[in-house]
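Down below is the structure, laid out as structure tokens.
The chains shown are only part of the set, and none of them has been moved.
The chains carry the letters A and B, assigned in the order they are written, with residues numbered from 1 in each.
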Amino acid sequence: MQKLKIKTNYKSEVVDITKEIKEAVIKSGVKSGIVTIFCPHTTANVILFENSDTTLKRDLLSMLKDIVPFKEYSHSNARAHLKASFLRSNLTLIIENADVVLGQWQGIYLIEFDGPRERNVLLKVISD
Amino acid sequence: MQKLKIKTNYKSEVVDITKEIKEAVIKSGVKSGIVTIFCPHTTANVILFENSDTTLKRDLLSMLKDIVPFKEYSHSNARAHLKASFLRSNLTLIIENADVVLGQWQGIYLIEFDGPRERNVLLKVISD
């Protein structure tokens, strides 16, 4: 298992971690298989998202704000937990030619709902 | 493949299955690898969620009730299916030192939208 440390700078933020993930896969030495990427937090997640238009990241955060209702919840930062529960807290991706397989417009992101903090992202590479 | 049987007691419910999953991983004998956890149902799911504040579970069920609109759908229990489609019906987690890697505040839960029933949770452990 490898561990990455990712610093977030805002309350809500979408941070590109594609490069860090690709480097970790190369470091593992596995040429063909899968990688499970895991975020051990309840108010942050790892997601796949569009990699070219940065305004889309604002659109995503804006939509999550609209969707999770501003009502009284029992838990203090309930909305951060609920936003995170929508999204995946793990990803399993394919490795081919020692590289993570992604579409042309796809990147891997940490999405933060209760920052700023230092977050961990864990990886496990499995060879086929 | 291992199969767990989980009893739910209410129409909608969030049931902690972390202990059962950890025991199944120990039983597999795998010390390092990944585990795929799968819920073979269309109105229940397995999710990661916050493990300490039980009021957050009510907040999650309440939010899903708000989000999936109370309108006329074609299918009889459409809302249960649609709530389930939001969430993941499978999880792949990392195994290290014969234990499932989870954050301090994370637990593994079965989320029921059409209970009470007996539900199956399936596991497959892969060694690295």
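Definition applied: a contact is a pair of C-beta atoms (placed from the backbone, for glycine too) under 8 Å apart; a residue touches a chain by one contact, two chains touch by 3 or more.
These figures come from a predicted structure and were not determined experimentally.
Q: Enter the number of copies in the whole complex; the displayed portion holds 2.
A: 3
Assume only the chains that are shown with their structure count from here on.
Q: If you average the Cα atoms of subunit A and of subunit B to get two centres, how far apart are those centres in Å?
A: Measuring from centre to centre gives 20 Å for this pair.
Q: List the residues on subunit B that touch subunit A in their complex, please.
A: 32-34, 47-50, 53, 55-56, 58-60, 62-63, 66-67, 86-88, 91-96, 101-106, 126, 128
Q: Would you tell me which residues of subunit A are touching subunit B in their complex?
A: Residues 1, 36, 38-42, 67-69, 71, 73-75, 78, 81-82, 85-86, 88-90, 92, 120, 122, 124-127.
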